[in-house]
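Only one structure is covered here, and it is reproduced in the block below.
Of the protein chains in this complex, all but one are displayed in their positions.
Right after this comes chain A.
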C-alpha cells in the first residue's frame, strides 16, 4: 500500500513538515506539485477564460516558485536561475494564453539577479544601468557571473519572493483605493464582461458616490451578467446591454472602465472579446477609456507574436453541439481575446498609480531584466 499512503500524504502534508523531510522525498513531492500545476494550467480554461482570476494565478505561480527555490538542489544563483527558467518555460508552454505565469517567472528571475548583486556588494543601481560598452564586452558571459556561492542567498531570495507575494495580495485594494479620483457623482460608466479588479474599483467608489454602470454582457460567455448581479448587490444602479448596443449607448457614457487579461509591451491590450469594439466606440465619442490593470499583467510580449496570442475555445457557446446537421456544414470559431491598440487607451490604473500607454515600456524595463524577456 505504499503508493497509496504517499498519495494521501502529499495531500495532507503541511508546509512546516516539508523542511524535515529527507531530500529525495522532497524532490518527488516538488516535482509532483509542479506536474499538478502544469496539468492544471493545461486544463485551465473551461471556455469562460481562466478558471481562476489572474491574480490568484499570479500568487499560485509565485508560491510555487518560492517552493522551488526552497527545495530544489542548487548551489549558486546561476543554477537556480537555470532551474526556474526551465520550469518557467514549461509553465508558459502549458498555457501560452496565461501570460501572468510567465510574468511572475520573470519577476522572480529579476529578484534573484538583484539579491545576487546585493550579496556581491555591488549596488542594484549600477548593475541595472549597463552601459553600451559593458553590454558589448560582457555579452554572453553574463551567466558566468552568477557562479559565486553565498550562504545567505537562499534566505534573501525567499524573503524577497515573500515581499512580492505581499505586494500581489494588495494589488486589487491598491487599485480600488484610487477609484474616487476617477469616478464622480452621477456619472455613467460603461464596462464589459467581468473583471475582478474593475468590480472592486466600482464598489469602492460606490461607498461615497452615486453613479450608473452599464455592463456589456460579453457574449457568448456572458460574464457581464455575473458582473451586473454583483454590482447591483452592492447597491450600484446597473444596466445590462447586449454587445451590439455598445455603440448606440456610448453617447451617454462619461467613462469606460475595463479590465484586461494582459498589458502588452507596446501599451496595447489583450482583453476579452468585444473590448476592441468598445474601445473604438469610445474613441469615436471621445469618451475616456480607463484600464484597471495590476502590474503583474504587464508582459514583455508584442502583439505580433501570433502563435501564442490567441486562444480559441470550444465553439459550443456559439453554436451548441446539440444542433444537428448544420454543424457539419459550417465552421464555428470561438476566440476569447481581442487585441486593443494602445492609441485607443487613455489611462492605465495600476497598483502603483496611473500611467499613460506610452509609459508602459518604461515600467516594463523596471519590472523585468531585458535578458529574461525570452524565457
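Here is the rule we go by: a contact is a pair of C-beta atoms (placed from the backbone, for glycine too) under 8 Å apart; a residue touches a chain by one contact, two chains touch by 3 or more; residues count from 1.
To be clear about the criterion, contacts and distances are computed from a predicted model.
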Note = Taking the list "AP-3 complex subunit delta-1", "Translation initiation factor eIF2B subunit epsilon", "AP-1 complex subunit gamma" or "Radical S-adenosyl methionine domain-containing protein", the UniProt entry for the undisplayed chain gives the protein name "Translation initiation factor eIF2B subunit epsilon"
Identified contact with the non-displayed chain, of A:240, A:313, A:344 or A:364 = A:313
Remark   = Against the hidden chain, chain A presents residues 1-4, 7, 28, 31-32, 34-36, 39, 42-45, 47, 93, 306-307, 310, 312-316, 320-325, 327-328, 331-334
